[in-house]
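Omission of a single protein chain aside, the complex is shown with its protein chains in their original locations.
Chain IDs A, B and C follow the sequence of writing; residue 1 opens each chain.
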C-alpha cells in the first residue's frame, strides 16, 4: 500500500472540467497551496469549489478565481479582506454562490463522510438562510434539516504523512482538512513532510483510509 | 482553572438516585473501573446506564448490575460472554433494555454533544430495530431518523490528563470515551496519569471544555 | 453624552467575564476584550477555526503563519490549549459547551433578536461565517457595539430590519453609552456610562429602555 505520488502535477492530473472540489483551509492556514497552484496549471474549468473562504489577493483560491476556473462556490465567508476576484466574478454574475453557515458547512461535509442522510441543526432557524428548507420544532427549539455535502475531489493539507496516507496536522491548520478528507471520492493530500516510517498511530488525525494520493510540499505559507 | 479532585469517591459523590450515566469502554478496554467501583460504593440506585456492553463477571458494570443499582440499560451488545448479571436481571424482568445499533448509539451520543436535533442513518432501515421510527427514502436509499442521546453524567477513562481536563487516550481504550465526554451535563474523567504540565495541544483528543472533574487512577485492567 | 472608546468598552465588558469561563470572542472589536480581563482570572478562549486556549499575539520573530484565530490574526497558545477540526469546533459551539460569546452587531431587538451578518445592501456577496452557530449554542450572548449608527440612527430596535442571525438570542448589550439586559419585558438598564442619563440614552434608542429593578 503506497499512496505517494512524486509531483503536485501528477496528484491533480485526473481532475476533470466540471468536477466538484473541496479545498481545506481557513484564511491562509491549512490551505493546500501547492495543490491549488497545480490545479491552476492543470487548467480544469467549470469547477464547483467547496471551501470556507474565497481567497484573498492574487494567490491560491484568489488566483483560481482570477483564472476563471470556478463556476460555483459553496462557502460560509467569501468576503474576507482582499477577496477581490471573488467579488468581481460575483458582481459580474459569472459565479454562483451557495452561502452556508460555517458549522452547517462543516457538519454537512462530515455527514457525507459518515454515510448519514442529513441532520437537524438549530443553526439558522428563523433566518433567511433557512428559507425554503424543511424545519422542525422539538421541545420548543427550532431546527433546520440539512443534507450531506460530498465532492468528487478533496485537496487537503497536512503536516506529516506516511505512505499509507495517514496524516497529522499543525495547530489551527487542521480546520476543515480532516472532514473534507472523509467526504470526497478522491482525496489528495499535500503534506509538509512525508515520513518514511509510519506515523505513530496515536498521533494520526486523518486515518489513511480517507486518502487516495499523498504528495510532499514543504513550503509553509 | 483546576478540575482535579483528590479521590474517586469525591468525584462521584453528587450522582443522585435516578441519574442517567454514560460509561465509556468497549469490552474491558477504556472502562473507567475506578469510577465504576466508586459509584458502586456511593450506592446511587435506579440508574439508567448508557454503555456499549453490559459487563462481564463480578466486576465493573457486572458488579453494578449485581448490586441492583441499574433500572435501565441503553446498549448495543449486552450479551458478551460472562454478562451473567445482566442476563439474570433481564430474565427476571428487573431491568429495561433499549438496544441500539452500535454506530447509531455512537452517533446519537455525538449528536447530543454537538447540539444537533437528530439525524438520518441508513443503519437498521427495514429491520426490527427501526419499527415505529420515522423513516425516509432519499435517492432510493432508506434512512431511519434517530434522536440525540445525552446523560446527566459521563464516567470516562483517559490515559493522561491535566488540570484543565484535557485528555489523551491509549490505543483502543479511546472508543466511546471522547463522545460521551461531550454529551453529559457533568463529565467525570479518570486518567491513568495526571500531568502537572499541560498536555501538548496537538495530542489532546478530548478538550478539557467537556470535562468537569478529573481524578487519577493508575491501575490498568 | 459621554461615549466610551472601543478600548474602554472592551475593558468594561471584560469585568463581566468570570474566572474559569470558556469564551468565544467574535471577529473584530470583541477580540479586544481578552487584554482587559483581570489577570487573576483564568479564562480560556475558543476560536471557531479549531482551538481552545488562544494566547496573546506572538512577539516579533515568533509568528507562525498557520496559527491564527477566527479574525485571521496571528496568535500564540495559552496553557491548557487544545486543537481540533472544524466539525468538532462547531460541535463545541452548538452543543452548549462555551459559556459566553461576545459578538458585534448591526442591530439588536428588544426581544433579543440579533442582526449581525448582512445589511440590506445587495452590492456585496453575503457572508455569514460562524455567528449563526454561536448564537444558537452559547448560553450567554453578549453584544458589544456602538449605541447608534454613524448617521445617528438607532441600533437598539423594537424589531430588527436587517436579516436575522438568530431569534431571541442576545442576553446583554454593551454600548458606548450604556449596558442593557434583554429581559422578557424588553431592554432593561444595567448601568449608564458615567455622566449619561437614562433619558439621554432613551432618546437615541428606538426600543423602550426599562429602569433598573
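Some points to look at:
Operating definition for what follows: contacts are C-beta pairs under 8 Å (C-beta built on N, C-alpha and C of every residue); 3 or more make two chains touch, one makes a residue touch a chain.
All of these numbers come straight from a predicted model, not from anything done at the bench.
The chain not shown here makes contact, within the complete complex, with A, B. Within the complete assembly, A:207 is the residue of A:57, A:142, A:207 or A:221 that touches the hidden chain. When the omitted chain is restored, the residue from B:18, B:68 or B:171 that touches it is B:171. By the touch rule set out above, chain B reaches the unshown chain at residues 26-30, 52, 76-80, 86-87, 90-91, 97, 99-104, 106-107, 109-110, 121-129, 142, 169-179, 205, 220-221. Seen across the whole complex, the unshown chain contacts chain A at 1, 110, 112-116, 162-164, 166, 182, 198-199, 201-202, 204, 207-210.
Heads up, the rule we're going with is that only the chains that are shown with their structure count from here on.
Contacts between chains leave no pair untouched here, as each chain touches all the others.
Among the other chains, B has the CA centre that is most remote from the centre of chain C.
For this pair, chain B with chain C, the centres built from the Cα atoms lie 35 Å apart. Centre-to-centre separation between chain A and chain C, using Cα means, comes to 28 Å. For the pair chain A and chain B, the distance between C-alpha centroids works out to 33 Å. Residue positions of chain A touching 2 or more other chains: 107, 121-122, 169-171.
Under the contact definition stated at the top, the residues of chain C that touch 2 or more other chains are 51, 77, 83-84, 87, 90, 93-94, 136-137.
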